[in-house]
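Okay, here's the structure, questions in a sec.
The complex is shown incomplete by one protein chain, all other protein chains being positioned as in the whole.
So, chain A:
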C-alpha cells in the first residue's frame, strides 16, 4: 500500500490552509464526515485521531457493526462501523476508508473507540443557537444519537452525540 497515494486521497482537516479556518470564531467546533452522501458531525475535542482502515482482529460473537479491535500504539481499540450501526447502507472497505477515533473522558475512565465513516470533510463552527432540535420523524439514526441539526449553506449536518456513540450495547451471545 502506497502511503503517499493514501494520504493524498484521504480528505484531511489539514487540507484547509490555516487562513481559511477561522479559529477565533465563537461556538464549538465540530468535525464533519460523510456517511452515504449525508453529512454528520461530532465534537472535535473528542477526536483522538483519524486513521485509514486496516483489517481489525475479530471479536468472537460480536454484533455485525463491531468490526473488531486494532492496536493503536499499544492500546486495544474497538472499531465500529457507523453505517452498520445506523443501518444506512452497506459499507465497503478500501484503503481510503477512514476511521475516526474518538475518546470520551468520563469520571471513571476514558474510552477510546474508532468509527468507520466514508470520508472526513470539514471543520464546522457552530454556536449553541445554530444547533436545532432534530424533528422526530423516523430516519435510520436512532433519536438518542442525534444531538441536533446544523444548517450549512443549503445542507443540513447531523450532530451526533459522542456520549451515546460510546455507549455500547451489552455483549450478547448469538
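Please note the rule applied: a residue touches a chain if its C-beta (ideal position, glycine included) is under 8 Å from a C-beta of that chain, and two chains touch if they have at least 3 such contacts; residues count from 1.
The criterion applied here is as follows: contacts and distances are computed from a predicted model.
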One chain isn't displayed here; going by UniProt, is it "Citrate lyase alpha chain", "CRISPR-associated endoribonuclease Cas2", "Chemotaxis protein CheA" or "AzlD domain-containing protein"? "Chemotaxis protein CheA"
Using the document's definition of touch, tell me which of A:46, A:70, A:99 or A:150 contacts the absent chain. A:70
Specify the residue from the set A:82, A:100, A:113 or A:162 that touches the hidden chain. A:113
Which positions on chain A touch the chain that was left off? 56-62, 66, 68-71, 74-78, 109, 111-113, 168, 170-171, 173-174
